[in-house]
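Handing you this structure, nothing more for now.
A protein chain is absent from this complex, but the other protein chains hold their places.
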Amino acid sequence: MEGFDGLFFLEVLVGGLLSGVMYSLVAIGFVLIYKTSGVLNFAQGAMLLFAALTFVSLTERGLSFPLAFAITFAIMVVLGITIERTVLRPLTNRPPITLFMATLGLSYVIEGAAQLIWGTQVHGLDLGIEDVPFDVGGVFISQFDLFAAAVAATLVAVLSVFFRYTRIGLGFRAVADDPFAALAVGLRLPVIWATVWAAAGLVALVAGLLWGARVGVQFSLSLVVLKALPVLVLGGFDSIPGAIVGGLLIGAAEKLAEVYLGDYFGGGIESWFAYVLALVVLLVRPAGLFGQKRVERV
Amino acid sequence: MTAFATDLIPGSRPETRLSRGLPGWALPVTTLAVAYLAVPLLATNYLFEAILLPFLALSLAGVGLNILTGYAGQVSLGSAAFMAVGAYAAYNFNLRVEGLPLIGSIVLAGLSAAAIGLAFGLPSLRLKGFYLAVSTLAAQFFVQWALTKFSWFSNDSASGVIDAPPLHVAGLTVEGPVGRYLFALTVVTVLTFLSYRLVISQTGRNFIAVRDNETAARIIGVPVLKTKLLAFAVSSFIIGVAGVLWAFAYLRTVEPAGFNLDRSFQILFIVIIGGLATIRGAFFGAALIVAFPLVLSRFGSFVLGDVFDSGVLDMSQRIVLGALIILFLVLEPDGLAALADRLRRRIGTALRRR
Partner (left out) sequence: MTQVLTLVLDGVTKGVTREASAVAFEKAPRASPGPAPDADADAQVHPAARLAAKLQASVDPGAGDAVLELVGVSLSFGGVSALSEVDLSVRRGEILAIIGPNGAGKSSIVNVISGVYRADRGHILLKGQRYGQVPTQRLAGLGVARTFQNLALFPGLSVLDNVVAGRAHRVRSSFIEQIAGFGRARRERLDARARAIYVIDFFQLSSLVDRPVGTLPYGLQKRVELARALVAEPDILLLDEPMAGMTATEKNEMAGFVRAARDRFGTTVVLIEHDIGVVMSLSDRVAVFDHGQNIALGTPAEVQRDPRVINAYLGIADADADTDSDDADDDVARGEAL
């Protein structure tokens, strides 16, 4: 390979992995809800937009960061519980694809409401992280990306601890395994569902802030859901490790492809590359990298 | 325990039949008579341009998607991509093949869309449900990208914009809104009739069998893989032709960005609101989707006056549309078609009582 720049390759790879973390972050919100309710919540992107927009609008009105964060979180919890009550519960026992379409409608409602309430202009969001690349042994790494990765890792750790060691968390895992059995042993599903939607709201808020700081808080923020979907397909809808690994894989592959293959295609391939990659993997492993393959009972 | 099993079977909905008393063909024929004879005389240009032409194109797209999603049970989020393929293929066939009649361009455009649909339908052989739905997004993004990127498709025009050619049918030049309306109406009528013939055939039964119980379908000898691919191909053909109508009869100037994900969702919404697995549902759904933004804006400006600017209108449209979807899924999962049937039966019994 004449002229192959190893350091440059490494830089692209690291950059890709770090942006992959951002994908994972969005994907985790999906996985939480999918595991408990079997719903692919398309509205996750809209929730993310709503959270970021609410937060920014609150800080712009002079609220301090922690206060705005707390209020937004509270609003997200209320929103999550409302969604669960008003949309998903009436659709219990309906085919999963119906639920999916309902969340599609939901995303329209939330997107519309977010902008109707807070306006359509683009807001800048400054989290106080300077985006100066720094040099690690010749490889330039974005400070912001690193920060985002650290936040994402913390969030995953917090969620893992929560679901492993708290009563509600254990309930969540029981429900994910078998909702009927969980119900039979007296777990209160509504409490668990509410918790999960709250957790998904938290994930949406954190992801919304990180993404918002990077690309500006605006309508297109809800489109990051489209970045998360191939990650989910790759990692399996029901696997948090899958979401993380899938995000890293897609982030890295996408950046590498854009840099090394992009010219052959005339550029701009990131709009579909992740999907095609996910598809190729799926054709080999239909349940994704980490999803559970179920034995069909007849 | 088993006695309750029947309640758990999803989608156990009655195949609604046309009202008793009148022969089955009476209503479609009456509708067609009105559409061909009365509408051209009565309607205004505004009605053609703003309502009837988009209604016809979207109805046809709804019919196409309904074959795939409603009958064969394969959810697709990439319908707009197949519309785009149809539109751009027709444009290029018309441009590049000397002496090809318009009908030829349309058929070839449909076949092109079918071929692309077949290719993106291949994952359906291994993937189900959400995995498949997400994978159809690949078609959406890839096609839009390709049409923008390669200017050959748009004959080197800026950002992929194409202008529709003059429409010649059987020596006549179709001009003006009325002409384009009749042209679109004819295409839609023919394809809808053929779709109807298809869904009541053994192949249509196979679609439903695959949708309702794939294992059982395979066991009784339904060629499952072939059936799925056929559903993708036929559906894409129809949606592709709908794309031709969209570009040639309705807008006359289109760009790839017009066939975006929102358009795909719009067609999916038409199918949901109209009713899955009904041909006429697509028309009901399209009528609602086309009419309601206009109604909403009139209503909004009437009630709220100046506060109701275009931004607010846009947002409230999204909210109402989203809420409508949820409402239909919760309250009337069989869509407007089922609602219409109930209404007709009720009127029927009321009349008989007199």
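Order of writing sets the labels: A and B. Residues in every chain begin at 1.
Methods note: a contact is a pair of C-beta atoms (placed from the backbone, for glycine too) under 8 Å apart; a residue touches a chain by one contact, two chains touch by 3 or more.
Computed from a predicted structure; not experimentally measured.
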item: Among B:S157, B:T186 or B:S201, the residue in touch with the chain that has been omitted; value: B:S201
item: Chain not shown: contacting residue from B:A277, B:V290 or B:V320; value: B:A277
item: Among B:V97, B:A216, B:A291 or B:L304, the residue in touch with the chain that has been omitted; value: B:A216
item: Touch residues of subunit B, complete complex, unshown partner; value: 1-3, 5-6, 9-15, 17, 194, 197-198, 201-203, 205-206, 208-209, 211-213, 215-224, 230, 234, 277
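Quick note on the criterion: only the chains that are shown with their structure count from here on.
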item: Between subunit A and subunit B, centroid-to-centroid distance (C-alpha), Å; value: 31
item: Subunit A partner contacts - residues on subunit B that touch it in the complex; value: 8, 10-11, 75, 123, 126-127, 129-131, 133-135, 137-138, 141-142, 144-145, 148-150, 215, 261, 265, 268-269, 272, 311-312, 315-319, 321-326, 329-330, 333
item: Of subunit A, residues touching subunit B in the complex; value: 40, 87, 90-91, 93-98, 100-102, 104-113, 115-116, 120, 226, 229-230, 232-233, 237, 265-269, 271-272, 275-276, 278-279, 282-283, 286, 288, 296, 298
